[in-house]
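The structure under discussion is supplied below as structure tokens; questions concerning it will follow.
One protein chain omitted, others in place.
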Amino acid sequence: MLFLVNIIVAGLLAGLMYALVAIGFVLIYKASGVFNFAQGAMVLLSALTFVTLNEHGLPFWLCFIITVGVLIVASVLIEFLVLRPLVNRSPDTLFMATLGLSFVIEGLAQLVLGTDVHQLDLGIPDVPLKLYGLQVSDFDLFTAAVSILLVAVLALLFGKTRVGISLRAVADNTLAAQSIGIRLPHIWRIVWSVAGVVALIAGLLWGNRQGVQFSLSLVVLKAMPVLIIGGFSSIPGAIVGGLIVGATENLADIYIGPLVHGAVSDWFAYILATAFLLIRPNGLFGEKPIQRV
Amino acid sequence: MSQHGTDVLTLDNVESVYGESVLALQGVSLTVPRGSIVALLGANGAGKSTTLKAISNLLGVSRGRVIRGDISWAGKSILGLDPARVVRQGIVQVLEGRHCFAHLTVEENLASGGFLRRPGRRELRRDADRIYDWFPRLKQKRHTRAGLLSGGEQQMVAIGRALMAKPILMLLDEPSMGLAPMIVEEIFDIIQQLNRDEGVTFLLAEQNANLVLHYADHGFVLENGRVVTSGAAETLRQSQDFMAYYFGDGGQAAIPA
Amino acid sequence: MSASKLAGTAHLGGTVSQAPRLSGRRVAILVALILIYGVIPIVGNDYWLNSLIIPTIVMGLAGLGLNLLMGYAGLISLGSAAFMATGAFATFNLLLRLPILPLPVVLILAGLIAGLGGLIFGLPSLRIRGFYLSAPTLAAQFFLTWLFQTYHWFSNNSMSLVISAPRLEFFGYDLSSSRGRYLLVALTAGLLLLLAFAIIKSRIGRDWMAIRDMEVAASVTGVPIARRKLQAYVVSSFFLGVAGALWAFAYLGTADSNTFSLDKSFQVLFIVLIGGSASLLGNFVGAAFIVLTPIVLDILVPVLGLDTYIDQGSIANIEPIIFGALIIFLLIKEPDGLASLFSRTIRALSIWPLRR
Amino acid sequence: ADHANEQLYPLFSYRTGPYAPAGIPQWGGIRDYFNYINSHGGIDGVKVLVQECETAYTLERAFECYERYKHGYQGAQVAALFDTSSGFDATISDEARADKLPVVSVAGGREDAVDGAVFPYQFPVLFDYWTESSIVINYIAKQLGGLDKLKGQKIATVYHDSGYGRDTIEPLAILAKKYGFIDIEIPVPDPGEQQQAQWQQIKQQGVNWVFLRAWGVMTPVAIKTAARVGFPSDHIIGDIWSGSEEDVKPAGSAAIGYKAVTVFPSGSNFAISQTLKKEIIDPGKSDLRDTSKFGSVYYNAGLVSAIIYSEVIHTGHEKFGNRPLTPAEGQWALEHLNITPERVAALGATGLLSPLKLTPEDHEGEPSAKIQQWDGHHWNVLTGWLNGDRALFHDAIFAKAAAYAKQKNLPPRPTLTN
Partner (left out) sequence: MVRDVSLSFLGVRALTSLSFSVAQGEICALIGPNGAGKSSLLNVINGVYRADSGDILIDDQLFSHPTPARAAKIGIGRTFQNNALFRRMSVIDNVLTGLTRQGKAGFLELAFRLGRYSTEQRIERAQAEDILAFLDISAHRDAIVGQLPYGLQKRVELARALVALPKLLLLDEPMAGMNKNEKAELSQFISDVNRQLGTTIVLIEHDIGVVMGLSHHVVVLDYGRKVGDGTPEEVRRNPDVIAAYLGTRH
């Protein structure tokens, strides 16, 4: 019984880690209706920058600030070189552009910062506290707190505020948004920068777990089903989706895996996500598309 | 006509293309004096919408662009200016065909129109109330998402949203489309009122020639991307030939009575 | 279907149907046919055929498969490679277990089996729309490749789970030389291209595009939505399945489920978007871009003598940067994909001799 | 044909992507060694031309590289192709057979290819995963105090869920049957960034030892997760691809005490390493951008490949004369390769390279490996060269080769005279 509880708890905690990556996607989706494939590359870029600076002996906070600076510069460049020339193009095209972007970012990150594997130690103990036999560590609690804080802050920032409304307006109808003077470049720079910071946070926490290396950019694949279940446009949805995916995936690996001679978590989350969509075609919290005739 | 100083908006021999091949405007020149109401007339495909979008620089969306000529506003060229910049200069367009933010509520739609001026909460509310006064129908629907509204209601939202920006020059593309006669009247009353009381300038593309010439000071008639006739509204209205040729049998009977 | 029929109906990309045109186009097509089936097999050497031309054609065919689904019917798929894998594994097992079947029959059957897979994973599309469709298609991607990897029956219990081409012959004619494989690939692609033309020019293609452009209006107009969507999945997966079989056996010679990983699905997607969505020949142009760009970049470096200035590691990382930047550049400059660039060029060329 | 007097070594590298950290030091080792050899006039006077071809660890690009270099490069011939990913040698098997080009995979090829009669052109030299299983089990037995102590022990294999990872399922089943330990198989899906469930299961089942067959990011995550659930790191024995510096460093202090099998022991105290340090590294002629990688597991893996190629060429020279070898001559040389302990010593590679003797029938040589342990900064070798119980698997492996020959309808190879 305790074992089962532990598996579920571990899954939930893992799910929060997925959610951290997923939130970055949600932000950009909300602002442009685009699935940003480059988010994984952003996670890699930010963690690599941070670690490299840290290895040069800079203090933690300074590394953080400089990395955020780098991400903001990157956002400005992306807006100027990629998004602006592609304004008003179909989401497919933009999705494609983000794929191209991910090549560029990954290449650049490796070119400048190297392909080495780095250790990243945030100094938070990752040893279980053994609370009532539960396998929960300080690090887990920290992750959970960060995720919840992040969701709260972002929900406030992008909720009913001016930025929030402008953001959704842009995603809804760029032409109309332009016609009333919303500055698309401005909005995009803000959103990409915030998404960059989210990527940094995700990168640090994941990097602490698995080391900072290229594979960080692959966590995207884990974020996909989370996003789908939560709904592409909902920040709280990312958290709920993360929890669902994390918990069920672990259970599936342990209880279904042995029946089929293999690890099932590769595909399990996607089948689950499909099942969810059959019931709620726009995810748990996603916005319904509106099309009146 | 082009007396210096009073001119606010001038288009000088503007040519524009879509997708590098369709020549939609072939040298359009026109002038919109400050404080006037100017009508842009013409059959389907004449280039009315293209002209308006060229001014607000929203052609890029449909892969069109201005290839020749100049557009200036208060003496300065606004050609190729970022659309948001154009709006900042006080030029706001209501697009043809009800472009609302479908997922935003009516209230949010209206609010978004006002953002540009960075008003306080209070002011925003007051401005919104003014719109609700003009279009009571919207007040009932203020928390409904705009995408679910009826066609006419959406048109009201689009116009209301543009009004929230308190433009100096308003470009209206077929404002009466899909609106009930009563509301059409209301809209033209608003236009007249804003023009008279606040000096707002209007450039209207409109199919209902009789109606618009009733309110306008001046009219330009487009055909195949060229200005073929222009003149004082009154003169155009009197010209039976012109009315009959472009807009059917013409005459006063066109306004339902 | 004869070549002359193709000449009458073919057009390059775009959705505009054009009336039969000046004979310049027919001449162009004839020249292309001679080139593809006559000249290339004779002059192409092993390297060109094996590593450049064959993969380009096969990936073009895969792009074609996805384009029918995505470009025409507007249904997004990130799982194309799964159906390619299905085709490859089906071909392998059919050839192995039913030795009496001739190769063309096997390829068709394998395509149909992939089509069946498409049908199953396409069912959710009746309820799910837009980018959310990535869920079932990714499920297909991960589930099917997992299936082929986990159950060793699919790879006939081979070590390392690799399947390899059992026999490539066509009525006694051995196709395993690079020339033979080229002809197999080029012929298959040619026939399937004709089929695709016929489909998209018919009511089916129109209905697909109608669904893509506006589903509600399509249903009001009387388009049988569910049936057409599923047909799109089946047809698309059929093409992908055949492409997968060719990829495995006419190109690589062997395959395992890693050959058809998510990366391959993305490549196919690239091809569609770079080549031009809703364009048939564009897929082959897109495939050429995807297949050749990395190689060209790799070959160019020593040719330009860059390797004396930059170390190998940097070169390896500069390549994806250039590749990514090229993609973005193309998206900005050629919104309709390379196909439109291509057809413009062709048009320019075909009127050029008449001009003077 | 301006390189006609040189011997080609086509290097199918991957310097970008998730596996680049494992690749780059290897390419450094290879290039540095040939650089050193060439600066001394080459192998018996024949210089080695290294041509690099980036594969990004994808099959298609490796395949294109193969096509590009199989007939040599500007006159330089290739005597044997050293492949750099285990997927590739399976893919290229038929092609290489048709092209009569020998393909060498150092410590990572398909087991059944040891049968030279069925696979004349494939050389999975030095090591295989079946033997590895046996070495690991033997080592555990030694820790316990004898093979008989294995009975009832719970030994879990945590493996990367792929063809590579599953390779040990069969031999472990055979071993478990023989020694009576309980064989628990736990798959981890690629890439393996999340293993909490698997390790909790291990803890819950009271597993005594873990054999970790990971790849890439899966290794550090496994080590860290083991520490989280409180599984002792010195009871985990990693596979040869889970035993490099890159694998343990990200795991930080959790990795102290962790052990791994190695065919390429790390260190820079081997005689050859010292020479290289003096002649290549210190003068700044190394291919390594980061020379701290010198002497790492992967760097030494590169060295081992380069040394073997040089010895193949050298062997060929003895029969065919001191000139570049053709693929056919390369095959002959491979099948007659004999790197004796004395020769290893002469090469300055004692302790780095185990002696290697190949024959037309046996394309692997006696597989052997060492066990090493991580102390937080370095790998320390705990044992000498260990040999597994190869005889135990002989029949099973050769039966596989025979089955392959049957499926492919391969004619039996004419008996080799020599």
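Here are some notes:
Just so it is clear, A, B, C and D label the chains in written order, and each chain counts residues from 1 on its own.
We take it that contacts are C-beta pairs under 8 Å (C-beta built on N, C-alpha and C of every residue); 3 or more make two chains touch, one makes a residue touch a chain.
These figures come from a predicted structure and were not determined experimentally.
Interchain touches from the omitted chain, evaluated on the whole complex, reach A, B, C.
Among B:53, B:141, B:166 or B:237, only B:141 touches the chain that is left out of the view.
In the complete assembly, the contact with the undisplayed chain comes from C:214, out of C:186, C:214 or C:325.
Mapped onto chain C, the footprint of the missing chain covers residues 1, 15-18, 195, 198-199, 202-204, 206-207, 209-210, 212-214, 216-225, 231, 278. One chain is missing from the display, and on chain B it is touched by residues 18-19, 22, 43-46, 49, 62, 96-98, 137, 141, 144, 148-153, 155-156, 174, 177-185, 207-210, 246-250, 253-254, 256-257. For chain A, the residues touching the chain absent from view are 292-293.
The definition used in the following text is that only the chains that are shown with their structure count from here on.
Measuring from the averaged C-alpha position of chain A to that of chain B gives a distance of 42 Å. Inter-chain centre distance (chain A to chain D, centres taken as mean C-alpha positions): 37 Å. Separating the CA-averaged centres of chain B and chain D is a span of 74 Å. Chain contacts: chain D has residues 15-16, 20, 24, 161, 289 touching two or more partner chains. Multi-chain contact residues, meaning those touching two or more other chains, do not occur anywhere in chain B.
Those residues of chain A that touch chain D in the complex are listed here as 3, 6-7, 10-11, 13-14, 17, 106-107, 110, 114-121, 126-128, 135, 137, 206, 209-215, 218-219, 222, 249-251, 253-254, 257, 262-266.
Note for the complex: chain D touches chain A at residues 15-18, 20-21, 24, 161, 187-191, 193-194, 196-198, 200-201, 204, 216-217, 220-221, 224, 227-230, 246, 249-252, 289-290. Against chain A, in their complex, chain C makes its touches with residues 76, 124, 127-132, 134-136, 138-139, 141-143, 146, 149-151, 216-217, 220, 262, 266, 269-270, 273-274, 277, 313-314, 317-321, 323-328, 331-332, 335.
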